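Removed from the display is one protein chain of the complex; every other protein chain stays in position.
What follows is subunit A.
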Amino acid sequence: MNDMQTMTAETRLSNDAAPKMTARDVSVYYGAKKAIDCVSIDVSQEHVTAFIGPSGCGKSTFLRTLNRMNDTIANARVDGAIELDGENIYAPSMDVVQLRARVGMVFQKPNPFPKSIYENVAYGPRIHGLAAGRSEMDAIVEQSLKRAGLWEEVKDRLQESGTALSGGQQQRLCIARAIAVEPEVILMDEPCSALDPIATAKIEELIHELRGRYAIVIVTHNMQQAARVSQRTAFFHLGNLVEYGETSEIFTNPRVERTKDYITGRYG
C-alpha cells in the first residue's frame, strides 16, 4: 500500500488557467459520522470531471456539497472551503437560490415534475424571471430541448406530461430543465444508472456536446462510462479522495495501489 493515500490525494494535473470551482479541505459529517475527509479538488471549465469509486465512498455526498444540496439533509455539516469563481459558496452572504441557478444538478433517477414537457423546461426560467414574455419563453424551451437532444422527439407534443416519456427521454428532459436556467456548472449524479444501454449512449453523447459550454461533473459507478465521457477522473474511497488526474492516466497508469485495484476490478 502506498503511504500517500492516508492524507492527501495523489494529484497530477497541468495547471488550469483558473479552475471553475475549487474545494479545499472539505469534510462532510452526517451527525457524528464523517462521510468525506479533507477533500481538495479543482473543477475545470473546459473538461468533464468524473468521480468514481465503490458504493458508499462519498462521491455523491461530495458532489452535493458543490451546490449545497446537502443543506436539505437535517444533520449534515460541511467544513472547509468551496469556491465558485473565487467566491466561497458557504459564506453567509451566499444566496443558495442563486448558487443553485448557477450550479445545476441532474439526479440518479429521472425526476421530471408531473407537468407538461414545456412546463418542466420553463420551470426554472419562470421562477428566476429569465423570460420577458411568451415568445422568449418559447425560445428558451426550444433551445434547451435542442441542446439536450430532445427537441426532435417532443416538439409536436410539448403539452404532454413529462412523466409519460421513456426513462432516457425523461433524463434528457431533466438535463434540458437544468440547462434552461443557463447554469455555469452541471452536476450529474449517476445520470445513467436507471437507464438502458441505448438511452445511456444518448446521454453520454449529449455530455460530449455540452462539454465546454458548461463545466460538467459526473458521478458514476461505471468505470467504462468515466473513461468514455470524462477528461479528468477522481477516485474516491472510504470518504477520501485517493487519486485525481487525467482520465487516460488514471485508467492506464494509476499511481496509487488502491486505484489500480479498483480499476482492475479487484473490489468495488
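We adopt the following convention: a residue touches a chain if its C-beta (ideal position, glycine included) is under 8 Å from a C-beta of that chain, and two chains touch if they have at least 3 such contacts; residues count from 1.
Following the convention adopted for this analysis, contacts and distances are computed from a predicted model.
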item	value
From "Probable glycine dehydrogenase (decarboxylating) subunit 1", "Amino acid/amide ABC transporter membrane protein 2, HAAT family", "Phosphate transport system permease protein" or "Na(+)-translocating NADH-quinone reductase subunit A", the hidden chain's UniProt protein name	"Phosphate transport system permease protein"
Candidates A:Asn88, A:Asn111, A:Gln143 or A:Ser166 - the one touching the absent chain	A:Asn111
Contact partner of the left-out chain, one of A:Ala101, A:Leu165 or A:Ala234	A:Ala101
Residue among A:Ala32, A:Ala74 or A:Ala132 touching the omitted chain	A:Ala74
Residues from subunit A at the interface with the omitted partner, ascending	67, 69, 72, 74, 97-101, 104-105, 107, 109, 111-115, 123-124, 127-128, 163, 174, 177-178, 181
